[in-house]
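Here the complex is missing a single protein chain, while all its other protein chains stay put.
Going in written order, the chains are labelled A, B and C, and every chain counts its residues from 1.
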Amino acid sequence: MTDLVFLSLATVTIASSILALEARDLVYGAAALGIAFLGMAGLFFYLDAAYIGAFQIAVYIGAVVVLILFTVMLVGPQLGEPPLELKRLSLLAAILVSLLLGTAGAVSSASAFPGPDNCGSGCDLIGLSNALINQYGVQLEFLSLVLAAAVIGALTLAKTDRKTE
Amino acid sequence: MEPITSFFAVSVILLGIGIYGLTTKRNAIRILFSIELIYNAANLNIIAFARLSSPPLVTGQVLVLFTIALAAMEAAVGLAIVMLVSRLNVDIDLRKLTRLRG
Amino acid sequence: MGNPIIDLLTNTYFLEIVVFPGLTSIAILGALLGWLERKLTARVQLRIGPQYASPAGGILQMFADIIKLLFKEVTIPEGADTFFFIMAPVTALIIGAALLGLIPFAPGIQIANIQVGLPVFLAIVTLSPTLVLLAGWSANSKFPFIGGLRALFQQTAYEIPLWLSTLGVVMVAGTLSLTGIVQYQQNSGWLIVPQLLGALLFIITSTAEMERLPFDLPEAESEIMMGWQAEYPGPLFMLVQGPAFVKLYAFSALFTTLYLGGYLGPSPIPPILWFFAKTLLVIVLIMLFRSTFPRVRLDQLLRQGWTTLLTLSIINIIIAYFLVVGFPAI
Partner (left out) sequence: MVAQGIPEETGYILFLFAATIALVIVVRIVISPKDPRPTPEKRAPFESGQISSGAGRTRFIIQYYPYILMFVVYDVIAMFLFAWALNLRALGAAGTLPILVFMLVALPPLAYALHLANRRENW
């Protein structure tokens, strides 16, 4: 029925994403976020999307988490987290609602969505490559424009001004 | 193999955690965490749906590639803004941050 | 079925993970590589090197060192973050072992034969700067923190040239699977011939990834006192040093797989010996860098990574492109 590998991956992902938001120290939060991303990459491997899993590890953990850690360590002492009155209540509400939604969806539609069958040629990387280049070439160009804009924007924002320091 | 609904359950729970973070946190970096979690929930959902059809669709994987790329961009620009704000201001509490108002 | 313990001990997966490419061989290889490095460096510098720990040129020196380090006292610095301080080296060792699991040592001897072996290898490599940064941050001391930051900058500057240098191999071989790349070379000859520039770039950038001289800025002894490893006490220092040798071995094995034909070789000698011979050759080459080149400066290193190496790796991609599209017979 429920696979042990899936269960452990899901548990790790959910637990560490809660920890990422709730850990008092932001460095712990960033590390927990990294573990959540790793668990998500494991789920992608489980779903036969191995290339996406590698992409997820390289981009999210290799780059984004490192950047977050660096920024947290840089601005670290100035971080405040004042308590919010409705915090506990909304935590409970959000988790309960999502759990209810998830289980209700799982129960009601278990017959509508059967488990996937073995993937034959559909999981081939050649198909992914063909689709990316031939069908989505135009979208790729737009993505590269966004990437270029992001580099220029981030560099301009992070440019140190000698006069203010 | 796991029934595909289990992946939807994980995805929904992650979405709930992300929305919880967005609504209750005041720290800019934590809000960025929440946004990344919501992106991840969406990615898992897309991959699971793409895997569901037989033969599996590659379109879902291509879409997730684009999503991850955009999320990484968003994190880079967002953290550059956090750096800038922490240099201008003492605090990165978003509710006290009024210096960027035009 | 019989005895479950005997079943477990003769299971192929158990043997692969615990005995051969796995745990035991990693520990022994780490120690032997440490000895080789000390002996080789000493010979280049006209010294003798370790000689007392056994009749055969002090080959047991590192085992003696390991026992010595295990008996030392564990002191954790004031104000250190104990969790990350201990978990970072342990996780780094596991990551090194995971890298070895992807390498095809011989036909059939490979823990994880996956279709995307090369990107997964490169993705796992990107995890290590995070751990080094956390290890340096956790010690609450100045030298480790500077070392951790240096490791972060250095690895971010060298990762992209590393990936682009392997991209040439992927273009020519047309697969991302490491086994597939070796099988391609069976028909076409070693890929170091059409991809000489890529191989050179791979050696340079992987030396920087491994934080070895001339790119050992994160642990420069003469500048920042072993950098991020400065505060580690005896047993933990051993754990910190281990992943360095495992990574050296894994990167040399990857170089052998990508460019030197992996386990391929004339038949009387078994494939696994061919693999070890080629890997040892690469390891010796990288170790000779250590006693040959002076250390570079951080800003020079970052500038070179983002300009020269990036340009060269793009030129390498163009070469590979014309090899594939211009002359499809090759």
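One rule holds for everything that comes next: a residue touches a chain if its C-beta (ideal position, glycine included) is under 8 Å from a C-beta of that chain, and two chains touch if they have at least 3 such contacts.
Quick caveat, the model's predicted, so the values are computed rather than measured.
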Contact set of the excluded chain (shown chains only): A, B, C
Touching the absent chain when the full complex is considered, from C:Leu40, C:Leu167 or C:Leu264: C:Leu167
Absent-chain contact - pick from C:Pro55, C:Gly79, C:Pro268 or C:Pro294: C:Gly79
Candidate in contact with the missing chain, chosen from C:Gln61, C:Thr156 or C:Gln241: C:Thr156
Absent-chain interface as seen on chain C, which is shown: 13-14, 16-18, 22-23, 70-79, 90, 93-94, 97, 101, 111-115, 118-119, 137, 139-143, 145-146, 149-150, 152-153, 156-157, 159-160, 163-164, 167, 170-171, 174-176, 225, 230-231, 234-235, 239, 298-299, 302-303, 306-307, 310, 314, 317, 321, 324-325, 328
Interface residues of chain B (partner: the chain not displayed): 65, 68-69, 72-73, 75-76, 79-80, 83
Footprint left on chain A by the chain that the document does not show: 4-5, 8, 42, 45-48, 50-51, 54-55, 58-59, 62-64, 66-67, 70, 73-74, 76, 119, 123, 125-126, 128-130, 132-134, 137-138, 140-141, 143-145, 147-148, 150-152, 154-155, 158-160, 162
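Everything that follows uses one rule, which is that only the chains that are shown with their structure count from here on.
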Contact graph of the chains (line, ring, star, complete, other): line
Pair of chains with maximal C-beta contact number: A-B
Distance from chain B to chain A - Cα centre to Cα centre, in angstrom: 6
Intercentroid distance (Cα basis), chain C paired with chain A, Å: 28
Gap in Å, rounded to a whole number, between the CA centres of chain C and chain B: 33
In chain A, residues with contacts to at least two other chains: 51, 55, 63
Chain B residues touching chain A - in the complex, by the definition given at the top: 1-10, 12-21, 23-27, 29-30, 32-34, 36-37, 40, 43-44, 47-48, 50-52, 54-59, 61-62, 64-66, 68-73, 75-77, 79-84, 86-87, 90-93
Contact set on chain A toward chain B in their complex: 2-3, 6, 10, 13-14, 17-18, 20-21, 26, 29-30, 33, 36-37, 40, 43-44, 46-49, 51-52, 55-56, 59-60, 63-64, 67-68, 71-72, 74-75, 78-82, 84, 86-87, 90-91, 94-95, 97-99, 101-103, 105-106, 109-110, 113-117, 119-123, 127-128, 130-132, 135-136, 139, 143, 146-147, 150, 153-155, 157-158, 164
Chain A contact footprint on chain C (complex, rising order): 81, 84, 114-116, 119-120, 122-124, 126-127, 129-130, 133-134, 137, 149, 152, 156, 159, 176
